[in-house]
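The complex appears here without one of its protein chains, the remainder shown in place.
So that you can tell them apart, the chains are marked A, B and C in the order they are listed, and the count of residues begins at 1 in each.
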Amino acid sequence: MNFASDNTGPVHPKIMAALAEANEGYAMPYGADDHTAAAVADIRATFEAPDAAVFLVSLGTAANSLILATLADPWSAVFCHPQAHIQEDECNAPEFFSGGAKLILVDGPDAKMTPDALDAAIRNEETRGVHGPQRGPVSLTQATEKGTVYTVAEIKALCDVAHAHGLAVHMDGARFANAVATLGCTAAEMTWKAGVDAVTFGGTKNGLMAVEAAIFFDPKPAWEFELRRKRGAHLFSKHRFLAAQMQGYLAGDLWLDMAAAANARTAQLARGLKQIDGVNLDFEPAANIIFAHWSRARHAKALAAGASYYVMRGDPMVGDPDEMLPARLVTDWSASEASVDQFLDILRGA
Amino acid sequence: MNFASDNTGPVHPKIMAALAEANEGYAMPYGADDHTAAAVADIRATFEAPDAAVFLVSLGTAANSLILATLADPWSAVFCHPQAHIQEDECNAPEFFSGGAKLILVDGPDAKMTPDALDAAIRNEETRGVHGPQRGPVSLTQATEKGTVYTVAEIKALCDVAHAHGLAVHMDGARFANAVATLGCTAAEMTWKAGVDAVTFGGTKNGLMAVEAAIFFDPKPAWEFELRRKRGAHLFSKHRFLAAQMQGYLAGDLWLDMAAAANARTAQLARGLKQIDGVNLDFEPAANIIFAHWSRARHAKALAAGASYYVMRGDPMVGDPDEMLPARLVTDWSASEASVDQFLDILRGA
Amino acid sequence: MNFASDNTGPVHPKIMAALAEANEGYAMPYGADDHTAAAVADIRATFEAPDAAVFLVSLGTAANSLILATLADPWSAVFCHPQAHIQEDECNAPEFFSGGAKLILVDGPDAKMTPDALDAAIRNEETRGVHGPQRGPVSLTQATEKGTVYTVAEIKALCDVAHAHGLAVHMDGARFANAVATLGCTAAEMTWKAGVDAVTFGGTKNGLMAVEAAIFFDPKPAWEFELRRKRGAHLFSKHRFLAAQMQGYLAGDLWLDMAAAANARTAQLARGLKQIDGVNLDFEPAANIIFAHWSRARHAKALAAGASYYVMRGDPMVGDPDEMLPARLVTDWSASEASVDQFLDILRGA
Partner (left out) sequence: MNFASDNTGPVHPKIMAALAEANEGYAMPYGADDHTAAAVADIRATFEAPDAAVFLVSLGTAANSLILATLADPWSAVFCHPQAHIQEDECNAPEFFSGGAKLILVDGPDAKMTPDALDAAIRNEETRGVHGPQRGPVSLTQATEKGTVYTVAEIKALCDVAHAHGLAVHMDGARFANAVATLGCTAAEMTWKAGVDAVTFGGTKNGLMAVEAAIFFDPKPAWEFELRRKRGAHLFSKHRFLAAQMQGYLAGDLWLDMAAAANARTAQLARGLKQIDGVNLDFEPAANIIFAHWSRARHAKALAAGASYYVMRGDPMVGDPDEMLPARLVTDWSASEASVDQFLDILRGA
């Protein structure tokens, strides 16, 4: 019953095996090894993007910040949703790596920007000449931090707005696989075919140890990105171990299998939760995250029974037992059907 | 009929005289001169703050950014109104000088933050541990960019909120004098007596050539500020010429006389505008700025007659003559009663 | 015959086993897991420093830059040798993370700063008031980039100079274990007992996959470091996998065994090279790196035979066969006695 995060579960055994296999003999450092070449080729194939510039880093915040710093100037505005990870959960890393770009918040329901709000926000900049920030890249989160998913059409609509203003689009795909699994589309359809220019292709939240790919479909900024990655202390020396994880991830569509499993457990959870009186879902879950409310008494019971998840506000143990407190539940590839059932049983009984 | 800005008018003759007087003989550079010592003493006296750390720079954006960088960490949130100058009109200078702090926007009517909104915004940070930005200083603009003015009680309420969370308060006083003139209070009452910790004490928009003071009522960060000023290339060598302007500004309350004159012309303008059918004021003007709407036809007439002010959106010459277009009008110390009457006559006739 | 770097060899099997063992069940992210607590305790025990603040990151450049940024101000001078990794091989990462600190180079033979040169360099700063950079931390590299090693007495002498000026000392210990193995001292003796204030305790170059520890013997800057680590995108989510490596590293003194093995192979190499006519060593090797010169013809022969190492200047295949070209050879824990003998045979025969 561990629904705390998709970074609390184990690494998939196939990934561990890939690491062990990569640990044979010598390999040149800093990406000049065969595993890296193969992983880059695998990513290009997966994205149907033979010319893409592809880089591996170990953390999603690194990929996001380095991509945005490459696409933005220090005097840029970066457009994103108020609930984007880059706004809320990266401790000003985007500002740091970009040298001081400003995040301009573009609202919309279900943690998704709307094209109209984006267009208005863009139009509101560059109205004050040299005095205001200059328009910069748009960053969208797929799946969102609230567990919702942009449709391909919605992505395309946002990209169209950005491109109409000459702006690039970044997709923070920390949960890229979960979104693809939900939409049933291809990686290409969800990205460059819809207009996305650069992607953080996440792996860590989906069964890897610590790997994310930064992908630029137009490879022009490749060298700048390499320098930024090194300067940001994100260039691994024993690079084959990042690459091996990525190879294992893409081989036989493991990445999609893991995401499908994670999503299925969230769907199972959501179905069950909806049938419990006094449990309210905040969003319709579309990937592997649920935000919901139930009473403090129920929280106390579930936690006491060993369930692990985040209560987003208030002390679940102290206070009015009937007060509704918000919960976040995340399922990863390793969550079992039985653990979900067990959890639902406890909530039902509480 | 020049109402474009309070930085388009001339420098007051007394300031020019002070500059000429300061230009006698030799003076040690970088603030080690008698004029600087005297100007600092004058500011301390004006603010009834004998221990304040006081620094002169030439631009308001410099004072704002250097103060905020001193009060904030690179991982801080800085709380301000969405229409604050530091958010809209400094091309990411606060982010640059602070090394990447994030501006968190706190809304409220009339371009003024409300204590409740401020409290909620502060409480919303430091809820995500090391992942989110850390709470940092609050910055309020007095008078606001929309020409409204916080009352002393309103300032105190905001400072109380900030201090309850252990946060410092900065006042962007680019139009400090106009606000004091409006409120009829003292500089001390509008700042440290209400809880303000640091002030940008503006002069440039109120008859000086280019001088602003950065004031810290607790002088502890003085040396850090000095290093930041030098590193930001804002330490004047021929410092006596900044100081002489400030001396002239405070001597005989010239600063208040100029502000009162500027405010009076805006009041005269506002009275007149309210009596014209088809002219709508956006805010009740409390200092020396007016935001209003009138028809394109009226704009065209006024501009053709030689009036100078900003039409904030749209082409005043091309389009539907009845469309209401927004105007900003600012009066400085030098605006004449006659020029205001002349302008009102033209609008009335249009 | 792979002597290209100590990051080209495999991860030690015990480390792979530790990773596999850590991959059981669920663990809270971001360092709130049992492995991390245990690894921190192990490091504190190894350094006999029960109060030390200890953090894990994946790259040495990250540890160096984050430590220096914590110890320095943006307007600081950081004192280091011209051949320090932070000066030559981090693509301005120290400048980036510190917000613009300036590296002041302190020369000395064998890639080691001398106390006199350090003292002179420190005295040369803060002579120009606010105009020059302010004195900041001293950073020494142990073992050095040239494969030499500071004695404990030499470290103490440098720390004494730094402390006499009130400055902190950082040790870049990317090859910390190799130096300890050479000196036969304890980790404590080589660091805080000699006056070192903060250490980059390297693991990646000595048999780990990618882990370095940042250690502050005075834990005061712990929270600042945590924020800097997160903001620099260096806080691992699946933190147990960094920690497990470090646990395996320290268990049963594996770290020292691996370093001793690496050093022994370099000693074997050096002994052999000295006996070959026409081979000149640039430094007396004291750890696991050799810089030497031999003829282009010899380089061509060795490389053609499959040896792998860096020729630091010139094309080993094209040009005057008698020209002496510089080589760098590094041995890691996995280098075999036989491969060294084989290499020496080839050189001898060439």
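By our rule, a contact is a pair of C-beta atoms (placed from the backbone, for glycine too) under 8 Å apart; a residue touches a chain by one contact, two chains touch by 3 or more.
On a predicted model such as this, the values are computed, not experimentally measured, just so you know.
From the options C:E88, C:D315 or C:E337, the residue with contact to the unseen chain in the full assembly is C:E88. The hidden chain makes contact, of the residues B:E90, B:E145 or B:D172, with B:E90.
One chain of the complex is left out; on subunit B, the residues touching it are 2, 4-5, 7-11, 16, 19-20, 23-29, 58-59, 61-62, 65-66, 90-93, 96-97, 204-205, 209-210, 227, 230-238, 241, 308.
Contact between subunit C and the absent chain runs through residues 74-76, 88-92, 95-96, 99-103, 105, 128, 130-134. What subunit A contributes to its contact with the hidden chain is residues 30, 73-75, 99-100, 130-131, 134, 226-228, 230-231, 235.
Keep this in mind: only the chains that are shown with their structure count from here on.
Of all residue numbers seen at the subunit A-subunit B contact, over half occur in both copies; the interface is built from largely matching residues.
Averaging C-alpha coordinates per chain places the centre of subunit A 41 Å away from that of subunit B.
For subunit A, residues that reach two or more other chains under the stated contact definition are 90-92, 96.
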